[in-house]
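I'd like to ask you about the structure that follows.
Every protein chain except one is present and positioned as in the full complex.
Every chain is named by a letter (A, B and C) in the order it is written, and numbering of its residues begins at 1.
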Amino acid sequence: MKDEKEVIVSVKGMNKTFVSTRAVVDMHLEIRQGEVRGLIGENGSGKSTLSSMIAGSLNPDSGEMWFLGKIYSPKSSVEGQNAGIAMMIQEAGTINGLSVAENIFMGNHGEVSTAGFVSKRKMINQSRKILELIGATEVMPEKIIDEYSFEDRKLIEIAKALHGNPEMLILDETTTALSQRGRDIIYKIIEKMKTERKAVLFISHDLEELRKVCDSVTIMRDGEYVSTLKGKDIRIDTMRQLMVGRELKEHYYRTDQKAQYGDEVVLSVENVSLDSRLQEVSLELHKGEILGIGGLTNCGMHDLGKVIYGLTKPDSGEVRAGKKRKLIKHAYDATACNMGYIPKDREKEGLMTTSSVSDNIVIMSYEKLKRKMLISRKSERGLVNEQVKKLRIKLASINQAVVYLSGGNKQKVVIGKWTANDAQIILMDCPTRGIDIGAKSAIYDLMEEFKKEGRSMIMISEELSELIGMADRVIIMKDGRISATLMRDEGLEEQKLIKSMI
Amino acid sequence: MNENKNTMEVKSIKMKEFRHNEMIQKLLPFLGLIIVVTIFSVITKGQAIALSNITIVLVQSCIYMVAAMGVTFTISQGNMDMSLGGIIVASCMAAGILGESSPWVILPICIIVSIICELIVAVIHIYLNIPTIIGSFIVMYLARGIASTIMLNRSANIVLPNALKTLDHNYFYCFIAMMAIIVSYILSEYTQLGKINRAIGANQSAVETSGVPMNKYKILAFIYSGITLGIASFMMFIRSVGVTAKTGMGFETNTILILVIGGISLTGGSNVRVIKAVIGCLLFAFLDNALILVGVNSTEVGLIKGIIFLAAVAVGFDRKSMTHIV
Amino acid sequence: MNKSLEIIKRGVIALIIPTVLYLLLYIAAPSAIGWGSLGELLRQSIAAAILSWGMVFGLKIGIWNFSVGANVMFAAIIGGNISLRLGVGLLPTIIIIAMTGTVVGLISGSLFIILRIPSVILTIGMMIILESATAVAFGGGGVTMLNDILTLSLFPNDVIVGIILYIIAFALMYRISLGYNIRAVGSNIAAAKLNGIGIDKTRILCLTVTGFFCGCYAFMAIAKGGVITPRVNMDSLTLTFDALIGGFIAIALERQINLIMGVFIGSFSIQLIKSCIIAFNMPSVFQQAIIAIFLLIIMALTTKSPFMDTLRQRMKQLISRKQIRSN
Partner (left out) sequence: MKKKFLATLTATAMLVSMLAGCSSGASETETPTQITEKTEQQTVGENAGAAVEENTDIEVSGEAKKLDVGVVIWSVDDGGLGFSVKKQLEHVGEILNVNFIFKGGSVDAESQIKDVENLIAAGVDGILLCPMVDTTIDKFTSMCDAAGVKLSLMFRSVMDEDVRNIVLASESFVGDVCEAEEDAGADLVDALVEAGAQNLALMYCEPGNSVTDRRQAGINARIEELGINVVSTYTMPAGTLSAGFTEGANSILTTYPECDGFLLSFGSDGGIDAVIQLVLSKNLLGKVHVASFDTVQDTKTAFENEILVAETCGSQADALFAFMMLYNELQGTPLSDKPIELLSNYVYVKNTEQAAKYDEYWSYENYQLYSEEEIKNMAKVYNSDLTLEKFKEIVAAYGYEDVLNRLGL
């Protein structure tokens, strides 16, 4: 055993539970000076939750953390930063409309201000130095940040993070969005931190990258610690095996391994383009088919979903649906052709969280329920109960507000909205985003039922395993283009997909 | 992921308070009415709940009642309408001038003018994506401006034709108010109009993303509000016999007070109910009446109203829908 | 060279609105045009600008403050009367009045945080309360100050006050961390939180600053007439609207010119509008309506909306067609 001094952060028996999802369960972790620790696991396996707790932006339900031998319980990300733990999150942490320099010094103007007055000049000079430090020399600190790409902004964030010169840096899927250049910069930073005997916690989906960069890799699954590989043992196949967990696979996803669907085309997208996000995308959806669309977060697949459902107007190209090949110009054209859409951001776009379950489910079915202008409570209740039974939604009463429900049941309510006005084509954007393992499999079962009922589904997902597990065809997108189309069969490997993703 | 979890985190904390808060929201208006009535009937030694006085209160609340019925629909989308007073003066004046020839056009004209005004507000909001509060202020100022100019260039003041004077009777007001309540209740509880408008208030982007033709319902709501407001101005015209530039002054503030006192959250959503507006009207009228009964001077009344406003808002407003509000 | 050109370009764009209005005024009443009258208009704009400076902080952080007008009344009447009772000199008087406004701002700020209700609703509630409070206070007589505070309205004192407040506003917005935080919170709360900015603190301070400028406007208002009387029935919105417009113009011009100067240009434009109304002999009962419509136009141009988008596209198409024809 090495002695305690060398340990930078140690996590002991951490637990974290959201509404009903157990995000992190009895987690133990020790990161030592000069160590680059990889952290992997499927989406929703609790990586981000764990790292946010270490960084302080989330507070654990139980368990304790030690930082440099002292007990450490940050209330906010700021406290974390002050203590010496900086974290890079997936979403953009920069603020548009402000200059680069202003962004870098946001929240702490201490060192660039004299007697309470902030000096622009100082701020800009300092920022220039800071940016040079990480080798992002071409970024002009006085420019408005909007003028820079997502990648540059990430780098600026990193510069900001490093400026506090932290003992430990947490990179939460930062590299996924970056080009090779950006990645190289980050690798350099990691090297540098290593030589300074500081620690890095490195979260990524790119196993190859992990293998290159990390000294050790910890694998999580469903919020639980699986194991930690060191040095030589870090092999891609072992990592994936541990991540996915073979034993699940059997009853988890679809059982049949053959792609099968009718040849009637229910939805067709003809070379749709949307400014820089989509280029000439064309695809067809058949009756009873589950079409998976995968790729990196900002590969344009989410925009494609919105375009197909008529929520965003494409610059060129068109979407047609139904037997009459109706042109879809607006979302209500889509609903008219029996389409349904399950948005990525459930809370914001999917649900009226303050309204009752019943209000949420019937909202699209009033036309159906209407009897000479009026909608009777009884018919409404009937329809709702039907859905609740069909989708096995767990709830106290159909009049309770949706906020009470767990992530999984919330999602079921969203689905219920569409089964209620029996949509034949369902667009699912990350249907299992941020819900626990049980609910996931429940939703997969539902999808299978729908398939049997002859409904067609488009499943946009960032989780390759579920694409492979559920889809008849998988379309992989890259920079707004379709880079590969793969049929369902035994040999469909995540590696294949990843290749065409990056 | 991280942010989403954060929001979920917040929700999980809110859950405990939610039930509590909801209960208060449900009961507050009723409690308020009961408390106020009892307090004042004690102080005034029963004078306040004498039948004669109750009738007065009822009749007085009628006009606001009718107007508030329509406003309930626009407010349930979270759209605040500050143009009411202006619209009333505009429609009364138009009706009064054109009605000099034949009194039977008065009601239709009131309604048409109000609908047009409300539509302007709606269009500004929908197509220019500007909060209704601004659009409605514009309409209000325009209407008042027009009214003032007309009055400035008019020697005789605008008078109610004798044919309609007979209508000026308690039963008339109460009857119309009752009709308005019934119709609005049905519309809001048993038709899409009410239900979808509440949904819009609860989470606009969800409704839009689901593919509901949202603008249609928004416009419908404003039209209905226009109709009721038109009827309200008709009643106003009859009750106040003549029209001046100041007719309907401060109507919008009072209406907002009414809604809030009734326990309706001005950001709309599922807690907007017709019945609450009714209670609000009664409570408001009763307060006005009772404060005079005990001899409070008008200025203090204003202050009291203001405090009650904030108090009611603070209790009645559900903060979970705060996300999309600045 | 290039930079200076850029600056000139910005300046030109920033001055478009007032220039157009000035030309209008010229058409209406050529006699009204001249350095003297221009100076007059500029001097008049100062007071209006002061209030808008307060407003623009709120707008920047995303708070619509409908209570500024009422706050001005309150500060003028309460603060004024207090200083009269104390019988203090000019400087203390000014400070007392300004502080009254500031305190009101602080209170509404705290309420905003405690009650967690939308700013629009809160400020309307505050407006009702403040208005009736001014009517109740001191028997509803308002305030009458005929001491040397009146000298503030004389040239050059008003200009001096204006310049001082300009500097203060500018410093608050661009020279201390509060300003940076306000802008950060205004454009992305989540990110601002992540970067360790205290949202609540910033909001309270922001509303307090607004209150301070209300106080300042209050004593300038007294200086102009010596008498301020209470207003009820939302009459104070007359003031609020002018302030709002100033703020919106400033935000519309933000890319061209700093907010504080933008506000001044905005207030100047309002003054021009008012003069135009008089010059064209329009019934001034429409003044509010016209100003409100002006506000609508500014907002329509600055906010993103389906209608404006289609309009812009149409324009683009037209331009391109023209080019094609010309080629």
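FYI, a contact is a pair of C-beta atoms (placed from the backbone, for glycine too) under 8 Å apart; a residue touches a chain by one contact, two chains touch by 3 or more.
Since the model is a prediction, treat every value here as computed from it, not as a measurement.
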Where the missing chain makes contact, among the chains that are shown: B, C
Full-complex contact with the absent chain, from C:Asn233, C:Gln256, C:Ser269 or C:Ser305: C:Asn233
For subunit B, the residues touching the chain missing from this view: 17, 20-21, 24, 32, 35-36, 39-40, 43, 47, 52-53, 56, 59-60, 63, 148, 151-152, 157, 159-160, 168, 236, 239-250, 288-289, 291-302, 304, 307-308, 310-312, 314-315
Subunit C, residues in touch with the chain not shown (by the definition above): 25, 28-29, 31-32, 36-37, 40-41, 44, 47, 69, 72-73, 114-115, 135-136, 139-142, 144, 146, 150, 153-155, 220-221, 224-239, 271, 274-275, 278-279, 281, 283-285, 287-288
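By our rule, only the chains that are shown with their structure count from here on.
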More contacts between chains, A-C or B-C: B-C
Chain centre separation in whole Å, for subunit C relative to subunit A (CA means): 43
Inter-chain centre distance, subunit B versus subunit C - centres from mean C-alpha coordinates, in Å: 30
Residues within subunit B bordering two or more other chains: 3
Subunit A: positions in contact with at least two other chains: 57, 89, 91
Subunit C partner contacts - residues on subunit A that touch it in the complex: 57, 76-78, 81, 89, 91-98, 102, 105-109, 113, 116-118, 120, 160
Subunit C to subunit B touching residues, read off their complex: 62-64, 111, 115-122, 124-126, 128-129, 131-133, 135-136, 140, 190, 232-234, 237, 241, 283, 285-286, 288-289, 292-293, 295-296, 299-300, 303-308
Residues of subunit C that touch subunit A when the two form their complex: 171, 174-177, 180-181, 183-184, 187-188, 190-192, 194-197
